[in-house]
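To start, the structure under review is shown below, and the notes come after it.
Missing here: one protein chain of the complex. Every other protein chain is in place.
Showing chain A:
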Amino acid sequence: MSAPASGQLPVPPVSVTGAAVHLPGLSAADIPGGPAEPAVAPAEAYRVLGRKGLLAKEPATRLAMCAAQTALGLGIGKVAGPVAGAEGTGVVVASNLGNVATVCNLVDTVRTEGKDGVSIMEGPNASSNVVASSIALRFGFTGPNFLVSSGATAGLDAVRLGSLLVRAGRTHRCVVVGAEPDDDIATALRPGIRAAAAAVVLEPDADGPRLGTLTRSADAPTTGTVTGHAGETYGAEGVVELATAVSGDAVPGSVSCGDHQDGYATLTVESR
């Protein structure tokens, strides 16, 4: 059980300059930060991303790419080469279950057919950080690249880490993404989980809401859940909450994520 702890965020200020929520089936009418039309499922991610580069990409990776592309304001379709400001842009992804189905499928295959039955295309997916590195590869982001997989607080842990990277001067812009899948393995491990992604773009002292203080607690905070719409999004939750808060009319305010086992994290968000 987490001991209560807190840290100051941030000096100099870190601003949220972009946000997007991608919950398949939900649109902006359902949740602030959602797309105009209901968000597409992983199998239809090509509608947002174009067809190139999606082969063998896992569902969480596809959703993460959709959210990142939208939060960056890059519109619909294929991205040709590195995007503006790509050099040095950092990526922090929160995801716990992105590749658990791939890992289990690989073991199923090797035990029944041996390695000859395994597709070489699945190779990158055996490594848990594939979501984060895939975003770097798609958009040309050469800055620090992290996958945070710290359980139910992963989303706000990732936001906090992104903020730290900006303040440490490691990056001029950090794209923070939360993404989880809802395959059979993920669902068995985290009952009720829904496929989800969200993204926020963090920049030093810019136009946009500012990140405030991160607090950790063992007990559920009495405030701080903005949406209630999203359902169980586990590692994505903190980013879904923050993206929703800054897209809707919930700033200043606070956002939270966590559960009774992993503890809770709460982040205040201030007006510009």
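Just so it is clear, a residue touches a chain if its C-beta (ideal position, glycine included) is under 8 Å from a C-beta of that chain, and two chains touch if they have at least 3 such contacts; residues count from 1.
What we mean here is this: contacts and distances are computed from a predicted model.
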Missing subunit (named according to UniProt) among the choices "Ger(X)C family spore germination protein", "Beta-ketoacyl-[acyl-carrier-protein] synthase family protein", "Alpha-glucoside ABC transporter permease" or "histidine kinase": "Beta-ketoacyl-[acyl-carrier-protein] synthase family protein"
Chain not shown: contacting residue from A:V91, A:V159 or A:A197: A:V91
Chain not shown: contacting residue from A:A36, A:A80 or A:I120: A:I120
Hidden partner interface residues of chain A, rising order: 2-3, 5, 7-8, 10, 82, 86, 91, 96-97, 100, 102-104, 106-111, 114-115, 118, 120, 122-124, 126-130, 132-134, 136-137, 139-151, 154, 157, 161, 164-165, 167-168, 170, 185, 189-190, 216, 261-262
